[in-house]
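A single protein chain has been omitted from the complex, and every remaining protein chain is retained in its original position.
Entry: chain A
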Amino acid sequence: MRPILLSGHERALTQVKFSKEGDLIFSVSKDHIVCAWYSANGERFGAYKGHQGALWTVDVDPTTTLLATGGADNTMRLWEVRTGKLLKTWDYATSVKRVEFSEDGRQLLAVTEKRTGQLSTVYIYDISPDPSEPAPSEHALRIVVDEQPRVTVAGFSYLNHFIIMGHEDGSVSQWDAKSGEHIKDNYSHEDGMQVSDLQWSADRTYFLTASKDKTAKLHDTATLEVLKTYTADTPLNSAAICPDPQQYVILGGGQAAMDVTTTSQRQGKFEARFYHKVFEEEIGRVRGHFGPLNSVAVDPTGKCYCSGGEDGYVRVHHFDPPYFDFQFEVEREARAESRI
């Protein structure tokens, strides 16, 4: 099916996110604007204006009532999705690189950047799902990361047991979400190759990290063990897990513009790559962007995916029937067996 091109941003996209029902797409870009789109037809639902700097991150709570955004203006902001009302602004000393709601939507985390004199810090707030209740100014928990390298991404595990962080040196770490204690590390990606994205499976028992070392790795949340590795031929910026029953992961990346000598599409490898989640084999690629893919996201109901590129476009692709039908022989066998 023909992809839908969402051309509402003027600068590079930094993150795209689906609502839990998959009907809305939220996108943030370096042009200071947060956009919400209908995934079905690409119409713009609205924009959230107020940020004074480039935006790095966005997340929406599971009931699609609250939206959190963070950016280079050193603030995290909380919005009401339906009305676009700014509910709360938190100010920090450095820019906000990542925000994420917990599985139940009652907690919100923010990762602030490490810069001269400031350590990477993860702030956690208790949030009420009711937008009329004021959000707290004080954080419930603060994790100052001083021993590990700079934090690039972070998120809540299943049942808010842990906070998982991805670091600049390619490692992932696990922290207790109640006490803020450091539990363990796994140096899973190549040393010095930052973890650029971390996305969860539907039940948050495993997660996928993308790294500049050209691989994406599937980790078990509880043990941090690497379950699967997907190797691409270009540095990765983002990786998403397709919801069951489809067993795919989608990787996005591309040569950063500064590393490309001739910016032809051939050189840049600006494609979304589909891999089989279990067999680690590449299945297909989707072209279209003419800059690196900065963020990919999959509709939680599995009908479509979207990608946000350095080129300023969000492309929404609704899956065609072959996507749902394609199966490896052994998968077909296994399914036949389970039916019996």
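Quick note on the criterion: contacts are C-beta pairs under 8 Å (C-beta built on N, C-alpha and C of every residue); 3 or more make two chains touch, one makes a residue touch a chain; residues count from 1.
Assume contacts and distances are computed from a predicted model.
Engineer: Looking only at the UniProt record of the hidden chain, which name from "DNA-directed RNA polymerase III subunit RPC3", "Dolichol-phosphate mannosyltransferase subunit 1", "Eukaryotic translation initiation factor 3 subunit B" or "Probable electron transfer flavoprotein subunit beta" is the right one?
Structural biologist: "Eukaryotic translation initiation factor 3 subunit B"
Engineer: Which residue from A:Y38, A:Y158 or A:F290 sits in contact with the chain not drawn here?
Structural biologist: Reading the full complex, the residue touching the unseen chain is A:Y158.
Engineer: Decide which residue listed in A:S179, A:T205 or A:T229 touches the omitted chain of the complex.
Structural biologist: Residue touching the chain left out of view: A:T205.
Engineer: Using the touch rule from the top, list residues of chain A that touch the missing partner.
Structural biologist: Where chain A meets the chain not shown: residues 1-2, 20-21, 158-159, 202-203, 205-206, 220, 222, 227, 233, 261-262, 266-267, 277-279, 300-301, 303, 318, 328-331, 333-334.
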